[in-house]
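The complex appears here minus one protein chain, its other protein chains still in place.
The first chain written gets the first letter, and so on, giving A, B and C; residue counts start at 1 in each chain.
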Amino acid sequence: MNSTSKKFAGALTALALAAGAAGPVAAQDDTFKIGVITFLSGQAAESFGVPAWNGGKVLVDMLNEGGKLPAPYDQKGFGGMNIEVVLVDEAGGATKQVQEFRNLVQREEVDAVVGYVSSGDCLAVPPVADELKAFTILYDCGTPRVFEDNTFEYVFRTAAHATMDNVSLARYLKSRDVAIESFAGLNQDYAWGQDSWADFTGAMAQLYPDAVVKTALFPKFGAGQYGTEISALLRERPTLVHSSNWGGDLQGFVIQATARGLHERSQIVLSAGDHVIPQLQQKMPEGIYLGARGVNGLAAKARGGELQELTDTLWDAYEAEFGVFPVQAPFRMWQALLGLKTAVEKAMAENGGKKPTNEELAAAMKGLSWDAPSGRIEMALADGHQAIQPNAIGTTKWNAEKGAMELIDIEYFDSRCVNPPAGVKSADWIAQGFPGAQCD
Amino acid sequence: MDLAATILVDGLIYAGWLFIVSVGLTLVFGVLNILNIAHGSLYAIGAYAAASMVGAYFAWGGDAFPYGSYVAMIVAALLVALVLGPLLERGLLRFFYGRDEVLNVLVTYAVFLILEDVMKLIWGVNPYFVYEPYTLLGDVEMGPLFYVGYDFAVIAAAIIVGLAVWLSLNRTRMGKVVLAVIHDSEMSQTMGVNVQRIYLGAFMAGAFLAALGGALTAPMISVTPGLGVNVIIVAFAVVIIGGLGSIPGAAIGALMVGISRAASVHMLPEAELFIIYFVMAIVLLFRPEGLFAKTQARKI
Amino acid sequence: MRTNLMLSAVGAFVLLAAGAVLLPDWAMFLCAMALAKGLVSLGIVGMMRGGLVSFGQGLYYCLGAYTATLVAGQLGVSDIFLLTLLSAGVCLVVGALFGPLLAGYRGIFFAMLSLALSMVLYGTLAKLTVLGGTDGLNIGAPTFFGWDPEGRALQTALYLYVAVLVVVAGTLMRIYFDSEQGLITLATRDNELRVEYLGASVRTVMSYNYVFGAVLGGIGGTIAALALGHVDPEFAFWTTSGEFVFVAILAGYLSVPAVFVAAIILEMVRSFSNLYFPNTWQLALGIFLLIVIVVLPNGLGSLVRRRKGDAT
């Protein structure tokens, strides 16, 4: 027994030593260290995590070089400080992420954390961020619950939550006078799919009160095979089929559904479908209505206006580096990093040019608004902690000349048209018929 | 087409796929007594290999004879078996024969983790597509529904695989020796059977079947990281239902799961997630070792 | 004999308590999580002594975590002692229900059935949107008999609480392992037939081990939930359970402290490989697992504690 105690002592000593060795790697004053967490493995790596960080890397490199982007983003790094990145894989579940978050803040001593695609992680991390008083940006995840169920001081989400995705879809249908007698859904069987379907049916109940819900299918996440589900959808013959699937699940569904002619029988609408266009190309059928969870990807490129230069600069750099055009994920990473840059520089303007503390950063970020390739981002909800942004829905159309899939009939929705106003929960807002919505 | 017929067709298509992905698992368990979690990785690698191989086939002028892509898929699965089979069995697993079953599950779990990242290193995270073989066989109209001809090809492939495995086990000398090893490896060792060669052969066959499952699935999906993890649990369930080590058991298990899942999707979509465990629980309640388990009489 | 055990227990506690002073925040949190998970693995070690390995301890880990979260959220209970007790109670009841059923199965069937049970819980929770679905729920910080610490104090209190639980549970399990029933468990691992022919019920032996595993799993889950501040169905997913099994195998069934050392080592390896190999941490972890299995076939415990008569 005594020897076991010694063993135990040995392990603890080793741990203490490792702690020491890994110890203070705190950033200097001329560097701003960010922890970036996104999926590098697993199913979300291909669709979100890797493109997001590819975009992030392009932007960070350009910023560190300085003067590559149009004003107001022409200053080097964050307020002149060099940006240093610690990258962590988001795969492995919320338990792991909470531990990694603590490690990033307490061991790596990062100045800010930017991350999280999975809504589970976005719910798990904020309480810890507040406990550690660590400035944290949620850059991608969709669940409205983060700030509707809780309030946090040091946590900000720079992307709109998922409500606007499905509200925009329903508005698009209505504004184009698409007749809908019945609709059905095929969504992944986890929170994202369940919430998206609830939002879509809620929005449809307001805009198409007579449309009948035929069937709601929830195949397992990562199922890959949709043969049976497609049979069910073919049998039910709904006017419209809604899906919030993403990544491999969406690609598999589209390939299998189009092979069996589902798109000829029902109108298919995809709330987050833009990111599979570069991969599917011609395999993506024409006439699909789809969104990009914001004015991202093709919709941003097609928008024009004063943000064109910023968009094109990043778009071209990304395309040159990776040989493919950027879809929604890099746009969300860009808006997060540009927001962080704006906040850091605002805080430095106020504190006399020192590297801002967590408190100063949080104060600067609160209620901030800034321009990103995806449009004007406004931290308008949850007491200045939750962003709203414009959205766009378009229709797929194959351009045979260019040999590329395009979006046509794009409709742009103002932030305040598809997002609830401050103080109203998304679900209530939809159920009450979008009170306070400001649409052109 | 009425509901029952739709359920049957959908169920058969899914069962065909389930059988192909689980028969290799049960074969490997029967012979090596190892429940191979890395079976899922071999499935995924098979899918990647097929995607690369079919892609290369069309890149090198395969358009003239697109049906050759099916050959490319099978060749891809064979390659996976030939490379990874000996590597894993000779290089690793053989050191764990006769050890605790659960320890062996962990060994293969470690292999699974390693292969997950190895796949990323080889193929990256971008998806691979090879949909040509999927649409090549045309549509099949059944009443108001369309099916893809390829779906039925999968059923046919499952039947061919099943027959091939059954025939080679029961109608060849080698197969009978394998059956003897499944029954009692110690006894066959004393009878002069080269058990090592049997183990290697069985593992390679298992790897081939896993990779073939992946290769056949590749055209219907986008081949992306994380593909293997979802296959393991369903294949486990099918194999447990049928009885570990039983080939007919895997067939019956696949049919039971396939058809009950199809019924659930059409009639009670909420229950789809649970149906596989439900079938498993019911079967094990009445037959604790699965439907066709090998009996383990012990001499005392 | 018991005096030695008590001395070791006190020694272990002093060592762990020293960690509360010496360790930096992140390491203390890592240790608290590792010790909580170690409790779950200790339950598996108890079953391993009888020759069974549960691949579904995530069931109780998750059940304990959700019980604590729901009691805290719905009834407003935040006292850590009460929450631990309630979760342990719930797991005791559920374990007593499933134990006798599962105890009739052996080897891989026991492993897979226990896995199936935990996957059913996973599926159910994932479906239940009222409980947050796959996104899970948050749970507030615990109080200790009315004391409501924050920051480092909270982390230290939580860590010390886990340390006490670990020492108490470890000591009790050691007493159980060395008891008459414990010896019969070991005999069962070796030769069930003999045990039955001596007139003891193998099923009863296994049921007890299963129930103890359930209670330890529930306690571990409660601590983990309180430390993380968040629970989700992933607690019951098979990969979570697989980790517990790995720690149990890494520790071996001979030594109790080895279980917690193994748990800490795994957490460290994972955390550092995550940081240094963000793209290939699974590969690193897999290789680490293989090395451990090859180098230490009987677990860490075999380094310090051998069975009597073992000549080597």
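Everything that follows uses one rule, which is that contacts are C-beta pairs under 8 Å (C-beta built on N, C-alpha and C of every residue); 3 or more make two chains touch, one makes a residue touch a chain.
Convention: contacts and distances are computed from a predicted model.
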Name per UniProt, for the chain absent here [options: "Na(+) H(+) antiporter subunit G", "Branched-chain amino acid transport system ATP-binding protein", "Carbon monoxide dehydrogenase" or "4Fe-4S ferredoxin"]: "Branched-chain amino acid transport system ATP-binding protein"
Per the touch definition above, residue among C:18, C:92, C:200 or C:303 touching the missing chain: C:200
Residues of chain C (touch criterion as defined above) contacting the omitted chain: 1-2, 175-176, 178-184, 186-187, 189-191, 193-201, 208, 307-311
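The rule is short, and it goes like this: only the chains that are shown with their structure count from here on.
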Chain contact topology (line, ring, star, complete or other): complete
Pair joined by more contacting C-beta pairs (A-C or B-C): A-C
Chain B and chain C, separation of their C-alpha mean positions in angstrom: 33
Per-residue multi-chain contacts in chain B, two or more chains: 116-117, 120, 270, 273
Sites on chain A at which at least two other chains make contact: 40-41, 189
Of all residues in chain B, those that touch chain A in their complex: 3, 6, 9-11, 13-14, 17, 116-117, 120, 125-127, 129, 131, 134-135, 139, 144-148, 150-151, 217, 220-222, 224-227, 229-230, 261-262, 265-266, 269-270, 272-273
Interface residues, chain C side, partner chain A - complex: 4-5, 7-8, 11-12, 15-16, 18-19, 22-27, 29-31, 33, 126-127, 129, 132-138, 140-141, 150-151, 154, 224, 228-230, 232, 234-235, 237, 240, 255-258, 260-261, 264-265, 267-268, 270-272, 274-275, 278-279, 281-282, 300, 303-305
Residues of chain C touching chain B in the complex: 53, 55, 104-105, 107-109, 111-113, 116, 119-120, 123-124, 126-127, 193, 238, 242, 245-246, 249, 279-283, 285-287, 289-290, 293-294, 297
